[in-house]
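Sharing a structure here in structure tokens format.
Note that one protein chain of the assembly has been removed; the remaining protein chains are unaltered in position.
Then we have subunit A:
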Amino acid sequence: MTVSVLPRGLRGALAVAALALFAGSAPAQAGKITVYTSYEEDELAAFLDKAKKDLPDIEVDVLRLSTGDLRARMLAEASNPKHDVIWGWAATSMVDPRILGMLEPYEAKGLDKVPARFRDAQNRWFATTGYMGAFCVNNEIMKAENLPMPATWQDLLKPEYKGRLVMPNPASSGTGYLHVASILQMMGEDKGWAFLDALDKNMAQYIKSGSKPCNVASAGEYAIGISFALRAIKNIEEGYPITMVVPSEGAGHELEAAALMKSSQNKADARRFLDWILTRAAADEYNNWKSIVTMSDRVMPERFMKAGLPADISTVLFDVDYAWAAENRDRIVAEWQKRYEK
């Protein structure tokens, strides 16, 4: 949907004239694919190394942007998409009808390894990985102020945490939204909003990005950051004095999905890449980086368990209804902003 008021001919003519000063040429493409992703840079680098080894004849060009920036870019580029594949991108964003309309169904090889709840019924997308919510609690502050370690969402309402909590803003952060959506689903809307009202009284700041709350808790800016598990694990490995807490009511989570673009100019290679996403080799690499790997034969790495994840992740995940979360997003975010953004 482009809104143009100037006639196209006039715009063209103006642009031709302007080009007199900016000469250049468009790049050619053959034997390579362009992939848009929101995987974090460090895990992405590891996945790509593997992909390049397994698919030596395909040049995989990757652009990495945050989930929201990437969605804005794909919607703006909708009339002439630049990418062949979407990879590692929030499933609740993938089901936006404006995005779904750009996808081509493809039944990738090995799709049967992914349980049905982690993929689209019409094969427009599937998710091999995901991330789950968790709290990052700063041990130094807890000790210095003699505060109890929280174990549940309910614990966060304790008056002694007043002004010590931070969480991501669901209007700008996918992580923020997965927390709010899971609370509303597990408690029901009435009780859920009442809980969020109470939580708001303890909240020092709603932060724009999903990893920041954990990072500011790690740096000792605030005591407890509501964030996601892998951020906590990484920061523990970095040496920050924090503890990861998975709320015992169940953790909200988000899937990272992959899809083929209808507009792809190189579908053969794009399909091979999608097949590769489902291979054993790729799964082994996800295993080193992701809290959730949807393929059936996952073995939880030792270091994740040391940081506090259980061997079977499904025991701590809340059973999120992704479709509900996606469909109600605008309504919930608007309500959330009305209540808590001043």
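Keep in mind that, in the parts below, contacts are C-beta pairs under 8 Å (C-beta built on N, C-alpha and C of every residue); 3 or more make two chains touch, one makes a residue touch a chain; residues count from 1.
Note that contacts and distances are computed from a predicted model.
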Listed names "Cytochrome c-type biogenesis protein", "Acyl carrier protein", "Iron(III) transport system permease protein" or "FtsW/RodA/SpoVE family cell cycle protein", matching UniProt entry of the absent chain: "Iron(III) transport system permease protein"
Among A:222, A:276, A:304 or A:318, the residue in touch with the chain that has been omitted: A:222
Listed residues A:64, A:253, A:271 or A:290, member touching the removed chain: A:64
Chain not shown, touching residues in subunit A: 1-6, 8, 11-12, 14-19, 21-27, 34, 40-42, 44-45, 48, 61-66, 68-69, 71-73, 75-77, 79-80, 82, 93, 96, 98, 169, 171-173, 204-206, 208-209, 211-212, 214-215, 218-222, 231, 234-235, 238-241, 329-330, 333, 337-338, 341-342
